[in-house]
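Heads up, one of the protein chains got dropped from this complex, but the rest are sitting where they should.
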């Protein structure tokens, strides 16, 4: 089958034929329809420091996808051929404290598809049945991006949203999803912030009350919409140090900060004044709650409360992965999708 | 000033002149604009058993209102003449365990205006400044019904709503508000149930996904919208024993039941099968959280997330209190309002 | 192997030889050391209405046990022969909403060992590895009763205990465990109530601040220890209707009631006065949170914070199951254990 492969150490990807994946008794084999492309894929393609330390080539990339089940392992009872599905890409140990208490998303033995084992930028992928979710009416195009949407759901819905003033710092695809989710979940107002006007336009399409570039207008908007109190919830989706300080400054006393963006390097923080005297709560977000977040997503999507499609800006065939990565690198893209099968 | 008075024991109300209320150093005097009429007012007018045991005539009725501040007590610093306000009608002790830990709504020393002391069906009312809330742009007509809306907010927002299937049993005014609040707070679906088609029409106006009379169609709707799981949250707003059993039956395993409707008498409950084996959580709702619920209401109303006005069906001048009560007694009314001043 | 079998419909048990259980690739085979005997076993032995409706003989009884792993299925990686273990006796589907969101204890497809499939009153039992927990230093005698202890941990630790006045109604084995757990978890006081003085003596051994028969002394103790507020948390472990009304009456305004005892039949409840006006929260407890409760138990037991052994009153060999059941039926027993292997 055709696949996008990191063939060896160093920059670059190749599209080449690889064997169809083997699958075990507890797995299903899925013919991939759509796959989402992510900043992580760009890091692996470019072979940045993180990638060089973690990825063991050759590996098929891709951790966001949807498709159709074409084979079912011998011990799998809950799926059958022909079902349209997506999957959680974190394959966890199932036995550790975290896995046993509803926190599998931070299992220390996690293997991520497309990073630690072969992924979804291919015609077929084998997945443990436990990780697979039926789409049940959700279009496959949306199913393909439930992994990053799940990051946004996890970020937003672990805070108290109904009636809250929500500030989203960074309006890349996950930030744009967060804007839409907060609006759908009853936020009093959602303020999206980004340096890029194209991304602000997407945030507006996704339902932002205001979409602004960083600066005094953000402060003014937060103050106006919160009766001078500050933001109840800040979703930091950019990883920029300046945004972090904005997060602390613009949160209300007693507010909550959800950290999803990954700063590259240490950021000096004045904990006394930025965090402690304000009585803030800070939560580090990674992955998706398994499987509470997936259940919530299904509800929002099937109930028509949330539609991520306005944030999808690019679609490419598998062969054009380099164009897909270039779109991400430009900083102008919303969500970028590969159209692989049908 | 003119007021609606329960003059002595026994049925009936009188509209008569009474002295303007005295007000102390910590009080404000408010010229009433609108007042909401409630089932409790009907009970006092008809002098049912509860009223006979609690109310000490003569008393001015009315506990839901809005108006304009016309006098400010000597030690009051946070209000000034001319401000438009509403107020929490539960005057609490401030010193007990409940008052000291955010549960003033269940203070055992509560005095309710219009029940235990003179109320708001009058041209003026004196209120402790602590209980008064600025409208800040909320229309006085809406301000007048923030007390019963607050019951609905308390009922709905103490459950987890975003993504949930919410079943509202009983679509009187508070039930209709609950429907609208649940929809605004991100419910995946809100199913309103009532025996009265006029109330179901109001529930639909307020945003119900489905509005149904009790029967198999309710079960079918819950199952369909919840993928066969049952309702995540049931708001029991009717007090009818049959609705209680529906609540237990239609809640999903691990679901939550909010009890606001007041059954008149003991209801036989099979706790083993209806509650324990299902792992349900049940919460008894009374009043409004002081003042978290009021803050939430301000946010939903000022943010335009929720408008209670479709549920207002009748407006009367103060003199026509009997017509107002008749409208409530008919069972067809949504919210009924007295127009007192301007 | 020798086993205690419900051989057919109707009262009575037999001790007889049965084949050693088969075990699959994902299972482990355990040589049983100790097993706990429970009221459920008595119901099956006596063939009450519940048992007649659910149990399909022949079945080996017993759902509480500990033992040594003697065989390991082909796909099991986390256990090895010789390890001492106990197990969760609820075998759940793993795929439903409840299983996927940390509520497997209320999975509707649960199969219980010793009820729906062969259990632990036998020399060997096969268990899915997912349900097995390493004892890691916990004595096997204690390991054998972690199932009912888990009910008590689930009951107590899903309420807020540090600083609380906790009332435990019903001091059978699970009630006695609840007393000890509440004391270990920082309750300000734990009041145990039972009609049986022998059980009250056990409750005292387990750490009850007071152990009392129902009556005015209970009310007085609750009032005295709570500064007149009422109990913060009531654990209803008896299923007696009178105890339920005591629970509602003795809980403080805003208190929490944990229902574990199973009333046999409907109980008339005045929800208006007993629940709603008091702002109570009620939670139906069944089974153990999988596997949060087990983690908590491990911590309390290994940390030496809690020792259930004072509540163990009887030990019998497997052949004397009838004596074990008679001890339970007498109402005087604490926990009753079968000594099966070593």
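The chains carry the letters A, B and C, assigned in the order they are written, with residues numbered from 1 in each.
Please note the rule applied: a residue touches a chain if its C-beta (ideal position, glycine included) is under 8 Å from a C-beta of that chain, and two chains touch if they have at least 3 such contacts.
This one's a predicted model, so the numbers in the text were calculated from it and none came from an experiment.
Peer 1: Just one of C:13, C:59 or C:161 touches the chain that is missing; which is it?
Peer 2: In the complete complex, the chain left out is touched by residue C:161.
Peer 1: Out of B:4, B:38, B:55 or B:97, point to the residue that touches the absent chain in the complete complex.
Peer 2: Answer from the full complex: B:97 touches the omitted chain.
Peer 1: For the chain not shown, which residue from C:99, C:184, C:280 or C:325 touches it across the whole complex?
Peer 2: From the options C:99, C:184, C:280 or C:325, the contact with the absent chain belongs to C:184.
Peer 1: Taking the entire complex into account, which one of A:260, A:312 or A:327 touches the absent chain?
Peer 2: Residue touching the absent chain, from the options given: A:260.
Peer 1: Please give every residue of chain B in contact with the chain that is not shown.
Peer 2: Interface residues of chain B facing the absent chain: 25, 75, 78, 94-95, 97, 100-102, 130, 290-292, 294-295.
Peer 1: Against the chain that's been left off, what residues of chain C make contact? List them.
Peer 2: For chain C, the residues touching the absent chain are 136, 157, 161-165, 184-186, 188-189, 225, 227, 295-296, 298-300, 302-303, 305.
Peer 1: Touching the absent chain: which residues on chain A qualify?
Peer 2: Given the touch definition above, chain A has residues 97-98, 101, 103, 105-108, 227, 229, 239, 244, 252-254, 259-260, 262-272, 275-286 touching the missing chain.
The criterion applied here is as follows: only the chains that are shown with their structure count from here on.
Peer 1: Counting C-beta pairs in contact, which two chains come out on top?
Peer 2: The chain pair with the largest number of C-beta contacts is B-C.
Peer 1: In angstrom, rounded to a whole number, how far apart do the mean CA points of chain B and chain C lie?
Peer 2: The mean C-alpha positions of chain B and chain C differ by 42 Å.
Peer 1: Would you give the residues of chain A that are in contact with at least 2 other chains, written as numbers and ranges?
Peer 2: 295
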